[in-house]
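Right, subunit A next:
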Amino acid sequence: MKIHSMMSVAAVALASASAGFAAEDSSEPIVIPIHNWSSQIVMSHVVGQIYEEMGNNVEFVTTDSQAVYESVRLGDVTLELEVWEGAFGASFREALEKGGLHDAGDHDAVTREDWWCPMWTKDACPGLPDWKALNDCAELFATPETGDKGLFLDGPVDWLKHGKERAEALDLNYVVKNAGSAAALWAHIASAEEDKTPILVFNWTPNFAEAVWPGEFVEFPAWEDGCDTDPAVGPNPDALYDCGNPADGYLKKAAWDGMEEKWPNAYEVLTKISFTNAQIAEMAKLVDVEDYEPEEAAEIWLEDNEDVWKGWLPGGDT
Partner candidate 1 sequence: MADVATNATRTSLSMRQPGATRDPVRVALLLAAILLCAAKPILPDFLVRLPEAWIPPLAQWLDAFFDFITGDMQEGRFGLIYITRWFAEGPLDFLLGVTANLLEGKYRWPYMADPIPWAAVAGLAAVIGYYLGGWKLSLLAGGTFVWTAFMGQWELTMQTLSVLLVAAPLGFFVGLIVGIAAWKYKWFDNAIKPLLAVMQTLPFYTYLLPAVIFFKVGPTAGAIATTIYATPPMILMTTVGLKKVSPEIVEAGKMSGASRWQMLTKVFIPSARTEILVGVNQVIMLCLAMVVLTAFIGMPGLGGKLLAMMNSLKLGRSFEIGITIVLVAITLDRLSKAWVRKLPEHHPKDTPFYIRYKYTVLSVVVFAGLYLLAQPIEILNEVGRRQSLSMGREIDGVFETFLNLDSVEAITGTIRYVLNVWVLIPFRDALLWIPTSAFILLVVAFAYGVGGKKPAIYAAIFFSIVAFSGWWDRSVITLYSVLSAMAISMMIGIPIGILAARSEKWSERMLLACDTAQTFPSFIYLLPAIMLFGITDTTVVLSIVIFTMVPLTRYTIEGLRSVPPELTEAADMAGCSRWQKLTSVQLPLAMPTMAVGFNQGIMFAFFMVIIAAFIGTQDLGQELQRTLAGTDLGKNFVLGINVSLMALTFDMAILSWANRRKKALGLD
Partner candidate 2 sequence: MTSDSPVISCRNAWKLFGPNPRQYLKSMPAGHSYEDIRADGYIAGVKDVSVEVAKGEMLVIMGLSGSGKSTLVRCFSRLHDITGGTIEVEGQDIMALPEKELIELRRSKMGMVFQSFGLLPHRTVLENVAFPLEMRGQDRHARRERALEVIKLVGLEGREEYFPRELSGGQQQRVGIARSLAIEPDIWFLDEPFSALDPLIRREMQDEFLRLQAMLGKTIVFITHDFDEALRLADRIAIMKDGAIEQCDTPDQIVLDPQTEYVRKFTEDIDKAHVVHASVLAKPVNGHAVEGDAIDGDRTIHQIARQLVSDPREHLPVAGKDGKVMGVMARQEALEVLLGDSANG
C-alpha cells in the first residue's frame, strides 16, 4: 500500500509539474468533516487521501451533520461532501442565505429518504408499496402501545422529517414515533427480522441497510415543489407535507467561500468530484459489511477505482 501511495504521489507531482500551476495551495490543513454514517466517512477519507496525494495537509473532524453547515460557513470546516436534499437541504439553504459557503456541484448519485418497509412486510400487506394500502394494513403494524393504530417509526426529531404532519395530512391511521438515532432504527429493524414482524420505518438510500435488509420505499403522492410551503400543493388542499419526499433528491458538495482562494487546486478537484449511487454503496459496504476501517476502505476503493478519480486530478482531464 505504501509503495503504491508513493508512486501515485510521484505521478501527481509529475502531473502538476507538467500542468504548470501558477497558484499554490496553502499548507494549512483542509478540514474535512466526518459524520456518523459509513458512506460519508469513507467518501471523506477517499477525498482526503486524494488531497494528501496532491500534497495538501488534511485534517478530519467529526461533526454533527446538521451543525456542520454553520461550521463550513465560518470556515472552521472547509467543505462538505454529502449534502442530502431531504435531510440537510434546509440547513444548507439556511447557511447559504447567511453567506459564507456555496454549492460546489452535484454528485451523479440521487438520494431518496422516505417511509420504508422491509420485503418481508409485503407478504402481510400485498398492497404496498402504494401508500393507499397503509390504512388497510394499519393493524398489522400495531404494537401493544399503539392500540389498533399502526406504528411508523420516524427518524430522529433533528432530521426534521415531518412524519407526523404527513400522517395527519393524508389521514393515515398511524402513530408516528421518533427514534432517537439511526442506530435505534437499525435495532428496530434487526429485532423485527427474525420473526418477520411487519414494520414501517424511515429509511434512505444510499446506505448500508439496503444490502442487509432488502425493502421498498412507500410510494406517496409524488413530490411537487411547494408541498412543504403551500397547502394547495398536493392531494390535501388544506395541509402541508401531503406528498412523499423527492424520489431523486440531489446529493451535493458544499464549500467554504474562502476555499477557492486558499486551496485553488483542491477546490478545482472538489468541483469535479462526483460519485454514483453504486460507488457510494460500495464504500458503505466495505465498512459495514466487510468490516474494514474507514481509512482502509478508502485505500481499497482508491486502488480499485483509479480510473475514476485520476480524471479529477489537476490536469488529469487534459
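In the analysis below, a contact is a pair of C-beta atoms (placed from the backbone, for glycine too) under 8 Å apart; a residue touches a chain by one contact, two chains touch by 3 or more; residues count from 1.
The candidate set was assembled so that all candidates are chains of the complex that A comes from, given by their letters.
Model, not experiment: these values are computed from the prediction.
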item: For subunit A, as assembled in this complex, the candidate in touch from 1 or 2; value: 1
item: Contacting residues of subunit A [partner candidate 1, same complex]; value: 29, 31, 33-34, 36-38, 41, 57, 59-68, 70-71, 74, 76-77, 91, 100, 143-145, 153, 156-158, 177-184, 186-188, 190-191, 194-195, 208, 287-288, 291-293, 296
